[in-house]
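Only one protein chain is missing; all other protein chains are in place.
Here the chain labels run A and B in written order, and each chain numbers its own residues starting at 1.
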Amino acid sequence: MHWISFIDYSGTFVFAISGMMAAVDKKFDLFGVIILGMVTAIGGGTLRDLLIGSTPVAWMSTDVYVYIILSALPFCYFFSSQIRNLRRSIFLFDTLGIGLFTILGLEKTLEYGLSPLVAVMMGITSAVFGGVIRDVLSNEIPLIFRREVYAFACLFGALVYLGAIQFLPKNISSGLSIACVILVRVLAIRKKWRIPFVD
Amino acid sequence: MHWISFIDYSGTFVFAISGMMAAVDKKFDLFGVIILGMVTAIGGGTLRDLLIGSTPVAWMSTDVYVYIILSALPFCYFFSSQIRNLRRSIFLFDTLGIGLFTILGLEKTLEYGLSPLVAVMMGITSAVFGGVIRDVLSNEIPLIFRREVYAFACLFGALVYLGAIQFLPKNISSGLSIACVILVRVLAIRKKWRIPFVD
Partner (left out) sequence: MHWISFIDYSGTFVFAISGMMAAVDKKFDLFGVIILGMVTAIGGGTLRDLLIGSTPVAWMSTDVYVYIILSALPFCYFFSSQIRNLRRSIFLFDTLGIGLFTILGLEKTLEYGLSPLVAVMMGITSAVFGGVIRDVLSNEIPLIFRREVYAFACLFGALVYLGAIQFLPKNISSGLSIACVILVRVLAIRKKWRIPFVD
């Protein structure tokens, strides 16, 4: 398996777990857990595809994403308490995921002939809007509006990618950009970075 | 009128009433009542059409759905207290509606060349997402995430349809599938079925 597919699939899996665990916390029933897992994992890319006019939306072209998401279900059922202790691994794959989804979203938007500015916005949308829809469906204010530098890590990664691609091949630019997303996010947590607008 | 159109229109009407009554409970004004009725009645099919790339979305091709929804308005105004007592009739048409919408959504998705798995998901989406959007706009956690076997009745109906269509004509497969949706939902309420994920 290509390393890009590996990150894509594991990112999808970890996003699904994040949605399902939010549903478990809210005591949703089986259907609610599945829907919240789906929406979190594929919501961002779906919104991007709708906006740029790429339909049927990407995940529909193959059943593999649906199976990956469904495979997170027994995992959440049997290991829900252990998952809380797997924070480090989840954090790693989640961050790899947002990094990759940012670049894939950016690339796809450029392929549709849209401007780099719009492409950066769609990259970030791909990475973060699944979580926004998860929070809206759980009747919560979206987490990333208040406490996370999540979106700024994506923005930084997108800009690095747009710069690197001028000189370097795609593969290396992608790797570099994902590394930057991880770096920003780890630093942000270590140093307790916050970006308040007004105090 | 063909029996499919009859179920389609009466399902739309009953969905509109469910949205409008939710708006009445929240003391929305006239515009809020209309919007919530619209969104509940056509939201699921609209989301399905957006995702599979069938635009303009289906209800726009004719004014009849808008008129059906608007005709629910005086009904809710003059008979809002009686509607509470019409539970059985509303339950019947609502269940007929979700059964039919599931099949129509499934069929349309298959016609777009998408997989049976995706078609089943889009069938369920057509039937239940109007109610999800209604609840999100009312600032409530979607009902079906917590207490209803609604979605599983649709899933069961979709599977029965996919099986039956191998041997039987469409009309009969549809009728059989809708009957199964009704059966599951009635049993679920009688027997107080619940499908918790974790207790």
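Convention: a residue touches a chain if its C-beta (ideal position, glycine included) is under 8 Å from a C-beta of that chain, and two chains touch if they have at least 3 such contacts.
Please read all numbers here as calculations on a predicted model, not as lab measurements.
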item	value
Candidates B:68, B:137 or B:153 - the one touching the absent chain	B:137
Options B:4, B:35, B:117 or B:195, residue touching the unrepresented chain	B:35
Positions on chain A where the hidden chain makes contact	50-53, 55, 112, 114-115, 117-118, 121, 132, 136, 139-142, 144-147, 151-152, 194-198
Residues from chain B at the interface with the omitted partner, ascending	23-24, 26-33, 35-36, 46, 50, 55-57, 60, 63, 66, 77, 80, 136-139
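Keep this in mind: only the chains that are shown with their structure count from here on.
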item	value
Gap in Å, rounded to a whole number, between the CA centres of chain B and chain A	31
